[in-house]
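A single protein chain has been removed from this complex, and every other one stays in its place.
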Amino acid sequence: MSGERTQTGRKRPRRRGRFLPYILLSPLVLFIGALALYPTIVTTVQAFFTVDPVNPPTRFAGLANFRALIHNPFVRQSAVNTALYIVVGVGLSTLFGLVIALVLQRRSRWRGVVLALVVLPWALPGVVEAVIWGWIYDATFGVLNSVLKSTGLIGSYHVWIGIGRVVSIVLIELVQVWQVTPLAALLILAALQSIPQEIYEAARVDGAGSWEKFRRITLPLVRPGLAVAMVESLILSLNVFDQVYVLNGFAPGGASIMLQTYQISFNNLNFGQGYALSLLATFATMLLSLLILAVVYRRVEF
Amino acid sequence: MRGRSGLRRGGRALLIALILVWSAFPVYWALNTSMTTLNGAQSVPAHFVPSPFTAHNYGTLLNQTGGGVGNQFWRSFLNATIESGLATVLTVAIALFAAYAFARLEFRGKRIILVAVLATLLLPVYATLIPLYRIMSSVHLVNTYLGIILVYTSGFLPLAIWIMYNYFASVPRELEEAAFVDGATPVVALWRVMIPVSGPGIAATSIIVFLMGWAQFIFPLVLSSDLATQPVTVMVAALYGQRIVPFTLLNAIGVLAAALPGVIALVLNRYIVQGVMAGSIK
Partner (left out) sequence: MAEIRYEHVSKAFDSNTVVNDLDLRIDDGELMVLVGPSGCGKTTALRMLAGLEEVSSGQIVIDEQVVNDLEPRDRDVAMVFQNYALYPHLSVYQNMAFGLRLHHKPRAEIDRRVREAARVLQLEELLQRKPKQLSGGQRQRVAMGRAIVRQPRVFLMDEPLSNLDAKLRAQMRAQIARLQRDLGVTMLYVTHDQVEAMTLGHRVAVMRLGVLQQVAPPQELYRRPVNLFVASFIGSPTMNVVEAELHRESDGLRARFGSHDIRIDPGLAASRPALERYDGRRVVLGVRPQNTEDAALVDTGDTDSMIDATVELREDLGPEVDVHVGIDAPAPALEAVIEATESADTTGEAGVAGRPEGIFVARLGAGTEAREGRQVKLWLDPRALHFFDPDSGVAIYE
């Protein structure tokens, strides 16, 4: 008798509609499958093919695409550029984000207003931001020149973008940093706020000063937030496109890998090489993300 | 002692001032430039308030006669609104049901599907850009709203699900159990309890997704080549690149293109903060 009942009971969700979850999930699975996973597979596979809509058919090419990329000086230069974008982007947005988060952590009358304004740059389209900053950087009428000259920091007006490679890249990336910093700040702030106040009080009773509290409590405990913020800004700076496209066009002095990919694929219609470069960039994204997580992330449980 | 804390407070105020300047100055500068004449904008050294003041640039944009810049601008503005608006509706609807299933129902394959969906969060634009263009062009959805909306939705879904999933997971299970005991089916419990209770989470998701849609550039750049579907970002970039529109007018366009997301960010700020924080650390 009890054997009979084990049959009806047990594991199998007898109630709650057995098909309900699958019905609820089907649109999602359709979208993600057809428009995210499938394209990713296509990219991965066709990176090893010659894909040229002007010159069909698609045929297997082995590592030819990758070899062509490695020997393409523009691609190599864009890789160096992108590395610089990443260093500037991850470094500055994490630093600024941490500072802003620390300031916002303290409750005060102005916190709401400050928070609202801090989030603003994140909400605006990167293209529009680039246009706005482009005018600020303008060589003849830009406010940057104006301020630096009137404070005596420069003797005469500079052309900021398009001449010096490092300066161009730093300034272009600064626009992206402006956009990404709010996100970094919020992620770090969330981590800060998850630290129980009592820990600080305990540390104070134990005789820790502000600096010790920051170094021995805040910094270690905020690492999960830092890690996520750094991965976010890594992905964005590795993908940097809008700001470069607007401020520097396709000039090799500032072109990013994303820009190269766009050019190879949609201007030169060499989709095979586009796939190959995409695949390399995707791998780079994942590897660097894992690297950051391995170095920075430490699980914290309260 | 008092001297030190006064110093500290002063330092803090200075830091806050710096943060505010950093966050708001570029936007202010665009506003400033957009409200003056070309001569005013080109003065050396720069004027920090619009002088002379004029609303001429906005007037030009409002004047929609002929195929002028104003006409192009409003069309692209409308395109962006339609594309991000509909993508938001679609994304949030799909994400709601899926996130509920992930957060509350038990079924075979749950972990695998969830991990697969969230893994796409880590996929960079690279991974899908070219194939998506080729798929859309093969089904003749290039230069259509539908094509852009489908691509946006597929891109936004993972994040939307992550935020909603975390929100649902934070709703006490007993709330639904109370509904079950009160006589609800799972669908009724979702509809009458879970969704109403999750209002702030749904708002946060919708706002974040809409802003992401409004900011899109590279996908519409690839997927729409004419004004029929080009969103405002593509239009602005094109105008900037052509260097034929005066800077004052360009800044006015920038201000208007930033106005909608900007106002949303300022007014509905707390939902954005909530949403970002909900999906942040796990």
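Think of it as A and B in the order they're written, each chain with its own count starting at 1.
Throughout what follows, a contact is a pair of C-beta atoms (placed from the backbone, for glycine too) under 8 Å apart; a residue touches a chain by one contact, two chains touch by 3 or more.
Since we're looking at a predicted model, the values are computed, not measured.
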item	value
Residue, one of B:L78, B:L175, B:A228 or B:V267, that touches the chain absent here	B:L175
Residue, one of B:L31, B:V188, B:A203 or B:A238, that touches the chain absent here	B:V188
Contacts of chain B with the absent chain, listed as residue ranges	172, 174-175, 177-185, 188, 192-193, 196-197, 199
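Everything that follows uses one rule, which is that only the chains that are shown with their structure count from here on.
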item	value
Residues of chain A that touch chain B when the two form their complex	13, 16-18, 20-22, 24-25, 27-29, 31-32, 34-40, 42-43, 46, 96, 99-100, 103, 106, 110, 112, 114-136, 138, 140-143, 146-147, 149-150, 178, 182-183, 186-187, 189-191, 194, 224-225, 228, 235, 238-239, 241-242, 245-246, 249, 258, 261-262, 265-266, 271, 274-275, 277-279, 281-282, 285-286, 289
Chain A-touching residues of chain B, taken from the complex the two chains share	12, 15-16, 19-20, 22-24, 26-27, 29-30, 33, 41-46, 94-95, 97-98, 100-101, 105-107, 110, 113, 116-117, 120, 122-135, 150-151, 153-155, 157-158, 161, 185-187, 211, 214-218, 222, 232-234, 236-237, 240-241, 247, 250-251, 254, 257-258, 261-262, 264-266, 269, 272-273, 276-277, 280-281
